[in-house]
Structures are given as C-alpha cells and as structure tokens.
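Contents: one structure, followed by commentary.
Every protein chain of the complex appears in place save one, which is left out.
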Amino acid sequence: MLLLLLGGCKPPPEGRVALPGADLERGKLVMQQAGCAACHVIPGIAWPKGRLGPDLTGFARQGMIAGRVPNRPDVLTAFIRNAPAVAPGTTMPAMPLNPGEARDAAAYLLSLD
Amino acid sequence: MTRLPIFSRSTEQALAGWPPPVLDPAGPFASSITVLSWVLFAIGGVILGLVLAALWVALAGPERLRSRLGGTRVIWLAGIALPVVVLTALLIYGLTLTSMLRTPTQPSDIRVRVTGEMWWWRVAYLDQTGRVAMTDANEIHIPVGRTVTVELQSSDVIHSFWVPRLSGKIDMVPGRRNVLRMQADAPGVYAGQCAEYCGGAHALMGFMVVAHRPDDYARLMAGRRRPAPVAGGEAARGAQLFQSNGCGACHRVAGTAANGLAGPDLSHVGSRRTLGAGILPNNRGTMIGWIGDPQSLKPGNRMPAYSMLPGRDLTAIAAYLETLR
C-alpha cells in the first residue's frame, strides 16, 4: 500500500530530454496552469483527471499524436499550441501557450514512458 | 504532489498542515471558538491525565495510595464534585459565547444570501432593504473588517455552510432560513465546504470566500454592476455558440438572453477562481474540460456533457466565458 503511494509521488523520469534546453518541471507547471488535466489523465498531476481526451500515461511510447500525425518533438510542440491547425478536425482545442511554454510541455509529455 | 494555486495559505503551512483551519482563525467569529477550543483541549488533557494516573494507582500503585482510592469518597470527589464544577463553568462560558455568536443581524452588516443546491452554491448579494442586488455562484466576495450576515436556505436537500477559518457552520434546511455571521480580518481566499451529507457529489461541493481590502471590494462590486463588454473575435463566436447550444436554458449571463436558473449564474464566471464549485482552478483547459465532460471531473453533477462539440467550438465558448468578469 505504501509502495503504491510512493509510486504515485515519484518525480517524472529524468534522463532522456527530447527537446534540448526544455525544462520538464516548468512543462508540468504549464500544463497544470493551462488545465490540460481537465481532459487528460497526466502522470504527475494529481488533480484533475479528466477523461474527455486520451490518457497520456506512457505518451512517449506512442507512435502517433491523435492517431494522425507522427509523435515528434517539433510536431508535438505545434500540436499543443494549435491542434486544429496541425490535425484538422481534432477535438483537441488550441491552447493559449507561447512557443516556449509549449516546448516545455512537449518535453514533459515525451518524458512519460 | 503539486498544490493547486487556490488557497491563500503559505507553502510552509500547507506542507505541515498545521495549524488546522479551525485553530487558525481569520476573523472574530472563528477566533472566539478557537480560544474556546484550546481551553477545552487543556481541560480535557488535565482530566485525562488524572484518570490515567488514578488507573495506574489502582492497578499498580503503592498500597497506601491504592487504599485511599478504593472507596466511595473518590467517586464523590472525582466522579461527581469535579465534573459538576468544571461543567458548570464551561456551560456558562459556552452559553455566553453562543449568544455572542448568535447576535442578530446589525444594520451595518453586509448581507449575502446563499442557497444550497445539489451540488453548488447560489449566491445573491442583498442591499440594505433585502432586495437582490447581484447574483453569482460558488464564490462570495466580502470586504475585510466588516461583519457579513449570510442568509442560508436550500432549494432541494439539507446542506451545511462551513468556512472553518471564518466561523462555525450552520445548516441550510429546505423551508427554513437560517443566519450565520462571519468576518475576515485579512484579505485572502478562504475555503468553504458543504458539511451536511447531501448525496452524490457532496464530497466535491466546495466554495470560496474572497476577502478584499475595502477599496478593492468597492471597485470590484462597482465593476460588476457595469454590463459586460461586448465580446469580439473568437469570444463573439463563443457567445453565439453559447446561445445556439442552449447553455442559456440553465445558466444566466446578465445582460444577455441567457437567463436559466437551474445552474450557476455565469455573469462573472471569468473572474472566478474555481470551477465546478470550488474544485478546479479556473483556466482555459479546465473550462474546456468541464464543458466537454463534467461527469469525469465531478461524477453525478447535473451538467450534461458537451463532448459532441469540436475543440474549436469548446475553445470559443471558453474564450467567451473568460470575458465575463
């Protein structure tokens, strides 16, 4: 029981930073402040845990974003800022983030494996 | 785990979780109870110590002490006389404090009417004659240093209004109107919570009391009386979507055709600190997530999911709602 609890609190995995210079911690904070978790379960963010969008656990292992575009750091960064422009028709809305924030958020997502 | 930026307690306090809100009062109504609490804890501690000592003597103490403990005299002294004296004193203290806390509304009080709903709070600011001056939901703005009379009622089942740092709790009983007085002495955000089990999402029925400096408060209230600016751009499209999707059937937005009363008043939703009745920070993402699938965030609540709307439309509606400040 205790192990489970500790598991829930562990920091995001270090090491492989897909985007050089991006700040994982800030990425998490950005996602928290933008409210991404209202639609997605995102490891490391305790609340909320919305289910409107897909669960992002293990996102780094995913080949495609939204099943349509390749899961590459640059594509992801663009997708986070303005999903409808990258993958027209997606239910994911554009988010009010600047390019730096989006980069950090993408880096955080790509650290989830 | 990371904290949500909702409450106004410092990080150190938050980490320690101490003092607990009941013992960390922010106004006179709560602090008088805090003093009483400490008196009670102290007396309780002393009496518990006495009983433990007596038990120890009875079981393992020296013979001389044991024989003094083993008669009816100890029952008369410790079981009757002591409680009678202590309880009488406490009773007088308690009753005096009760009547102080329950003094009737003063003309100088700010008046707010809060109605419990399953599972959110309808808020109405009243003027001195008791007429509704402005409506809102899930967030109560008050000036510091002024006593606020909160009229409590319910439109469905029994709820209970509780802001531990500002005062005790009073129930909201259908068919009755109860009154609670509270006051904050420092600006800040004070968490409130429904305390009476009201079914389904009772656990997630929170609210905020926001205390402002008097001039800030005056400015806020004056600003709210002006009609909301006409939205442009994406927000304008959002306003249209808001109407065409029937949001106005349940929600009211002052100065527009939306005048539904079943759900929270959204006239000032853009300035609210939280969504979903005190449970989510208010930002673009949570607004979209809430509209798209509120059931995954607060199971059982009465808001239907708008998951059929494309992301663009959700964004537009969220952008519109953000302009309602």
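Things to note:
Letters are used for the chains, namely A and B, taken in the order the chains are written, and counting of residues starts over at 1 for each.
Just so we're on the same page, a residue touches a chain if its C-beta (ideal position, glycine included) is under 8 Å from a C-beta of that chain, and two chains touch if they have at least 3 such contacts.
Assume contacts and distances are computed from a predicted model.
Chosen from "ABC transporter permease", "Cytochrome B561", "Urea transport system ATP-binding protein" or "Chemotaxis protein CheA", the protein name that UniProt gives for the omitted chain reads "Cytochrome B561". Touching the missing chain, out of B:T72, B:Q106 or B:T129, is residue B:T72.
The residue touching the chain not shown here, chosen from B:R113, B:H141 or B:H202, is B:H202. When the whole complex is considered, the residue among B:L40, B:V132, B:A186 or B:A218 that touches the unshown chain is B:L40. Panel shows chain A; residues 1, 5, 8, 46-47, 49 of it touch the chain omitted from the view.
Contacts to the hidden chain, counted on chain B, fall at residues 1, 3-4, 6-7, 14, 17, 20-23, 30, 32-33, 36-37, 40, 44, 47-48, 51-52, 54-55, 57-59, 61, 66-67, 69-72, 74-75, 78-80, 82-84, 87, 90-91, 93-95, 97-99, 101-102, 118, 152, 156-158, 160, 162, 164, 167-171, 173-176, 178-179, 191, 193-204, 279, 299-300.
By definition in this document, only the chains that are shown with their structure count from here on.
Distance from the chain A centre to the chain B centre is 33 Å, each centre being the mean of its Cα atoms.
The touching residues of chain B, when paired with chain A in their complex, are 1-2, 4-5, 279-281, 283-290, 292-293, 296-297, 305, 307, 310-312, 314-315, 318. Interface residues of chain A facing chain B in the complex, by the touch rule stated above, are 8-9, 28-29, 32-39, 44-52, 83-84, 89-96.
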